[in-house]
Structures are given as C-alpha cells and as structure tokens.
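One chain of protein is taken out of this complex; the other chains stay put.
To keep things simple, chains are lettered A and B as they appear, and every chain counts its residues starting from 1.
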Amino acid sequence: MALSAKLRTPGWYRAALYDVLGFAFAFGLVVLVRWLMHQHPVIDGKAITIVALIAVPLAFLIGMGAADYWFYWAIGRPTRAEDHSAHGAHTWRDYFRVNTDHKVIGIQYTVSSFFFLFVGGLLAMLIRAQLAKPGMQFLTTEQYNGVFSVHASLLIFLFVIPVFAGLANFVLPLMIGAPDMAFPRLNALSFWLLPLAGLMMLASFLAPGGSFAAGWTAYAPLSTTMPLGQLFFTIAIQLAGASSIATALNFLVTIITMRAPGMSFFRMPLLVWANFSTSLLVVIATPFIAASQFLVLLDTSLHFHFFDAYVGAGKNGNVIMYQHVFWFYSHPAVYIMMLPGFGIISEILAVKARKPIFGYRMMAFSLLAIVVLGFTVWAHHMFVSGMAPWIRIPMMITTAIIAVPTGIKIFSWLATLWRGVLHMDTPMLFALGFLTMFTLGGISGVMLAMVPFDIHVSQTYFIVAHIHYVLFGGSLMTIFAGVYYWFPKMTGRMFDDRLGKWHFWTTFIFANLTFGPMHYLGMQGMPRRVAEYAVQFAGWNLFISLCSFALGASTLIFLYNVVASWRGGPRAAANPWRAMTLEWQVSSPPPIFNFDAVPTVVGGPYEYGIPGAVHGIFKPPVEAQKATAGATAFSTPPSQESH
Amino acid sequence: MRKHPLLQMGVLGAAVTAVLLAIVLSIHWFPTDASTQAHNVRTLYDVLLIVSVPIFVIVLTVVSYSAWHFRMKPGEEDTDGPPIHGNTRLEVVWTALPAILLVGLCAYSYSVLRSNEKTHPGAMVVNVTARQFAFEFSYRNAAGREVVSPDLYLPRGRPVVLHLRSLDVVHSFFVPQFSEKLDAVPGIVTTLRITPTRAGHYPVECTELCGAGHSLMRTGAFVVSPAAFHTWLSSQKPNGPPPVGNPPKAAAQPGVPGSTTPVANPKPPKE
Partner (left out) sequence: MEAASIAHEHHGPPPAHRSSRVAAPTLGMMLFIISEVMIFGAFFTAYFFIRVVNHNPWPAPGTSLPEATTGINTAILISSSLTLHWALTSIKRGNRFGLKAGMTATFLLGLSFLTIQIIEYIHIGFAPRYAAQSSVFYALTGLHGCHVIIGLMLLLMVTIRAFRGHYSPESHQGMEVPGIYWHFVDVMWIIVYTTVYVI
C-alpha cells in the first residue's frame, strides 16, 4: 500500500501523522492565545506541554481509527457496513490495531497491564535498593519521591485496575452467554486510552524537574507547586479515569441487557456479580478523582485558588477539600481493586474444591454491601489531616463495619473448602495464599480504623505494610490465580504447573518476608515516603530489601512460564478444569463469535457434586426445558429478573 | 478411630492461637512510651492483638488443614465434594459475632480517644510553625515575650497544647514516643494535646510528604524536669514585640479554617 494511502487509512502511520498535527495544533493554539492576550513570551513551554498532553493522545486515538465510525455516523454519512474485519485476531498484528473483539481486547488489556507490573516492580526494586542502607544512596530525594510516586501510580492505575478489566473483558461476555460486549467500539477506545496514560506517566521522568513526585495521592498544595512533571500525572489520570468509566458502563450495560435466556441475576457466576459491583463503584466514584485533578490543573496552569490558603489577598482556598475529594474516589478505588479479585477467587474455589459456593446469595449481597459501605468511609485516610475531629468517629464505625461483609466472604470461602476435593494446582495455591494474606492485610486495616492507633501509625511503614498485604497479598494473588486459571481458555495452551507451584511458593514466602517486617518498622516510628532513615532501622531494611529482590526474581519464573507455555505449551482441552460456567463450554480459545447459538441457562453456576447438574446448554429455551426436565429440580429458581 | 475433623482442627487452632498470642504479645512493637497518650495506645494495641490473632488463626488453620486433609487423593480425580449450598445458622453467627466484636472495639477506641484528647485547664501552649523543611516552636516566657526554638522542649508531667500552622504545604508533626501525630495545614490552625511522662530526647519527624526535603525534616523533642525547663526558657533570648495575646479562638478546634492569626507568606522555596 502506498504511503499516502497508509496515511489516510486508520493505523499506526496515520496515528503518527495525526500526532504531529496534534502537537502543531497545541503549539499554534497556545502561541495564538498568548499573542492575542499580549502575554510575553508568546512561546511558553509549560502551557504548550499542557495542551499537547491533551491534544496528542486524542490525535493518536483518532489516527488509530478509534473514532472513524462515529464520525461517519455523526454527519449522517452511510456507515461502513460491519464486515468484521475489525473483529477477531488472525495474526499477532491484529493485537496492534483497533480491534472490537472483546477477547482480543481482553488480551490486549491483560498483556499491557502486565508490562506495567514489571515496570512498576522494577521501580520498587529501585526503592528497595535506595533503602537497603541508611543515609543517602544513589537517588536524590526528588528522584526517590518520583520513583515511589510512579511505582504506585503505575501499579494502581495501569496494572491492578485495568488487568481486572482485561480478564473480565475476556471471560464476562462468555460467562453470561453474550456474543460480545454491548459497545464494542467504546470497548476498543477504553483500551487504547490506557497505554497512552501509562506512557505519559513514564514520560514524566524526561520532564524538566523530574517526574511527578507528590505520591500517588498528589496532595495539594504540594502538587500545585511542583515542577512540570506533576502535570503528566494530572492528565494521565484523566485518560486512565475515562478509560475505566467507559469500561464500567460497558460492563453494566452488557450484564443488564445481554444475559442469555434463563440467566437470572441469581444464576450469574460470582465473577459477573463482582464486576457488576465494581462497575457501580467506578461509575459513581471515578469522576471524583478526575475532578480533583481538574482542580489541581486549574490551580497550576490558570492560577485558580482552590488550594492556596496562605494568608493574603485571594488566597482563601481550602486545602483539606482536596483530600476529601481525592479519598471519596480513592477509598472506593481500593475496593475497585479488590472486588473483581473476590469474583475470581469464588470461581476458582468452587471449581477446585468441587463444591458449590457456600452461601451464594450472601456472597452476592455482601458485594453490594461493600459497594454501599465503601462510599461512607473515605475520611479514614484523614484521621490526622486536621479535619473537623468529630468526623473521625462515624468514619471509624463505618470502616470497622466493612469488615463484616468481607468476613462473610472469607468465611463462606472457608466453608466452601470444607469437605471438598481440593485440586492443589497453581490457581488453587494462589487462591489459598490470597485467603491468608488478605485476611492479615484486612485485619491490619481494621486496626487502622481504630483512631487512636491510626494516629500512631498513620503515614508510617505500617501503612506501607497494609497497602502491600491487601494489594499484593490481595489483588495481585487473585490476579495470578485468575491468569493461571483462564490461561488455557485465553491462549489455548496449558501452562507448566510445576513452574507455577515454584512461582507460588517463592512469591508467597518472599512477599511475607518483605512486607511483614514493615509492620514493626512502622510502629517503631519509621515514616513512609522517606529516601533516608535513622540508623536504628538499618537491620530490618536491609533484610526487607534482600527479600524484595528475591520477590522480584520470583516474578521472572512467572514471566518465563507464561511466555514458554504460550509459545510451546501442550494444547488445552475445551474444559480442562471440568468447570460448569459457560466460558468453559466452548473451545479453547473460543470461536470468533463465542457461540454459534446463544446458550440457555437452566441451573446455578456451581452445582458440583449433583449428578447430572448443568448450568447452561446450547439449545433454544424450549428444547432446553425438555432436555433438562429431570435435572431442573435442584436448579435455583430464575428469580429477581432485572426487568 | 479417626477423630472428627472439626475436633482435630479446634485443638490445632487453640494451640496455634496460644503460641502466636504468646509471641506477638511479647514483642516490643512500640518505642518506649513517653506520654499518657502513648500508654493508652499501647493497651489498645494489646487488645487489638488479642482480638485479631484468633480470627487470623481461624482462617489460617481452616485453610492449611483443608489443604492437607481434603486434598484430592489418587483415584478421586472425577469425584466431587458434597453439594452443600449453605447453612443459615452458621452464616448468621459469622455475621453477628464480628459485628459485635467490632462495635465493642469502636466503643473502646472511642473512650481511649476521649481521654487522649481531654482538655486540661492549666495546659502550656506551644505554637508550632512548619515550613519546607523545618519546624519552629514558639513559647511565651515569664515576661510574656515570645521565645522561638528549633527543637521542642517540654516539662515532664505538664499537659501541653500544640497549635500547628504551616507556611507552605501540608506537613505533619510526629513523635513516636508520644504516639501523637497531626498535620500542619496551610490556612488553618490544628491542635494536638500531649502530656509527656518520661524525660528523654526523642525524634520529631515530619510524616506528610512535603517535597524534596521531606526525608530530612526532623528535629528533637526534649522532655526535661519542670525546673530544667524553666531555666532553659529563661535562658532563651526573646525576640519580636510583646505578645499579641493567646492564639485566636479558632485555634481551639481544628478544622475551622480561614481565621488564622496572619502569618508571613513566603512562597514555597523552589528547589
């Protein structure tokens, strides 16, 4: 194809061209405005960067062709009849273009998120190297602040949140018997926003003055008085946020309007329930972090005064307001980073223990309870922030109460294990590892809820320990479990179970050795976010650093296992785990349009141990009734339809 | 001959709980306590440990016991477990018990908080001003003139009220041995109450990320005998004009913004 043609058709060439145009536009716009407003100098690097940070990504998306269809549609031109050239993946190249197949998008999501896990993890290795010895090491304090800020931001906004969206993207439509997501093009768009956000965060290291360095919480007014790099965070968050809102809308609409016949809400697999709850959290909460960064952007670039509270003319802003707005998103965010994991664990435990989930309905309701309670606890991050003291009491109580629905889930999982037939393979090991580590992290969380204790440990390494017990021992363990569990379905290959077990044990042991001692350091009074610490903490920090390197190395086993198995692993059967949920009833990997005919759901998703029980069958409803006349006795009645 | 699994597990769990509790309670988690507040927090923490260790052990033992006792044996490849869908009684129990426990813990923490933040009529007032990247402690000497010091001096046994201000970004005042911590927030005055009980030299740390110098924003807190304190105070040469009176009413309750005594407004130093 001639270059000129390549530059006109959607794809990388056109994206590159449009990016140049996008930058030119940003440059021109800023110069024009400043010239019109008689500001000097007309060429202002900061202003140009801000506009470019917004214009270039959008230009890229349009260039890739993420929006072509809508443009045609908007101006009423006949839209290209869907020839599904944008559907499915036939060569590896198809993963590098705008693709509307939820399975392709799911893999795009998962792989790119794992790329950011490794980058973020390497930054963690830098953190630990710097902290191995007291006194300053090879990083300056600014660089150190930058490193842990990017570490956290990447791992939260570009690993945990999107990887869950990715896994769900792949399996959720299959699980509810839908041919695809409700809005395939929106789905593609929300994926392509992510790499842009991630690269923007990494690019901040190149900005004059270094990368953003106000922590992942970016408290104002520190963030509003930071060098240029901070803006890369401010704007990357907008892209990542837009992406997750779009995905959440997509999930909600898909779950509500596209379930297979007979798939009542109380016949949905718990992973679907989990993503339903998570999406509710995203839709309601995420706008708040977007807004918080808008306010920061206005303060920084246009000299608004939301957060200037130094005494003086016009400086009557409110600093604590930032923290309220930020945490009203970021507390729910921690459940956005945990509920999908709960879903994954429910799937795995039922299948690997060969038993129905214990107390299915309570499992579903407890998810909703967490969603509701999650919005009532944000200020537990602000016990020492100097906000009105009385707020601490209600927040302490609601925060503690959240342990109850979470406890219901933990205990129900334990009861599911009890008297089961446990297949102790890699996914199961990670699930069990999750149960123990997350309980520990959750309990330390409940301790943090107790105000007088939190006052002592807030902003110390005790918090860092809690963070990693819930995010590593919680989220990451469930992610590993899920990736191993669905690896056969996604790639059509089996992974090496022996290597998988090695990966689990090294990860489990070294994660505890790395993050366990942090509790002690914190209570002894070692503050977090410091590049240098008192000599009394030297011993434990060295120990932690060494263990963390081993922990890093352990993820290399995973990397090798996945790459090798994907390329040369033995072919996977359609249903290697003898699971009941629908995604396992189709070939591995699934056919391009998931099903030839939409299946009919006739029973619960976890009816293990019941002879002849089925969840769904590939017949239209009428015959389905006949086919399972005998078996339907046990199936949970199709109650609570979503009409 | 085989004992019932639940029984076996109960025994196992009890043993593990006993051992773990013995261990965690014997660890010196905290630095030496040097204030009444710190003392209360330590008791609170012991209570928290006594509540949480059994809960953790329940999870730990059920997981490891099932992993060992219910693992798939050769020949069971195609067998499934019993189709148990739930047990309402059990579910009520494990909803109610934690709820009761937690409400209890909240009530206790609340009482600790109350006593830790009790106001004392004769308390000594110290004005703390934080800026990138240093603390500044200002007292009133016998003559009522202002005395400013880079480190914190406190008389043992006398309740003190710290009024925290910030000149640029959010900082946080923390002394581990006091178990007390509070942010210094631009535009408002926040209030922290401490009653030092043990003489000694303790670190004052800034625990809110405040920029490049955050790691190094530390100074000392000296708790000394009342006599020693007064000799120190009178030995310091006062600066500035005679007093403008005590900090404004607003200072009494944190969270009431705006109404600060005007403080100079240096732009945050750019590094």
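Please note the rule applied: a residue touches a chain if its C-beta (ideal position, glycine included) is under 8 Å from a C-beta of that chain, and two chains touch if they have at least 3 such contacts.
As the structure is a prediction and not an experimental result, all values here were calculated from the model.
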Sole residue of A:V30, A:L231 or A:L249 that reaches the chain not shown, by the stated touch rule: A:L249
Residue touching the undisplayed chain, where the options are A:D68, A:D308 or A:E347: A:D308
Candidate in contact with the missing chain, chosen from A:D19, A:D68 or A:D180: A:D180
Contact with the hidden chain (one of A:A2, A:L36 or A:I75): A:I75
Residue ranges of subunit A at the interface with the undisplayed chain: 69-70, 73-76, 79, 81-84, 87, 177-180, 182-186, 245, 248-250, 252-253, 256-261, 263, 283-288, 290-292, 294-295, 298, 302-306, 308, 313-318, 320-321, 324-325, 328, 592-598, 641-643
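Just so it is clear, only the chains that are shown with their structure count from here on.
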Chain centre separation (subunit A, subunit B; CA means) in Å: 31
Touching residues (chain side subunit A, partner subunit B) in the complex: 140-142, 144-145, 213-215, 219, 221-222, 225, 308-312, 315-320, 353-356, 358-362, 384-389, 392-393, 396-397, 400-401, 403-404, 407-408, 410-412, 414-415, 417-424, 432, 435-436, 439-440, 443, 446-447, 450-453, 455-456, 458-460, 520, 523-525, 527-534, 578, 607-610, 634
Subunit B to subunit A touching residues, read off their complex: 5, 27, 29-31, 37-38, 40-41, 44-45, 48, 52, 55-56, 58-60, 62-63, 66-67, 70-72, 76, 78-87, 90-91, 94-95, 98-99, 102-103, 105-106, 109-110, 112-113, 116-117, 164, 167-170, 172, 174, 176-177, 179-188, 190, 203, 205-216, 253-258, 260, 262-263, 265, 268, 271
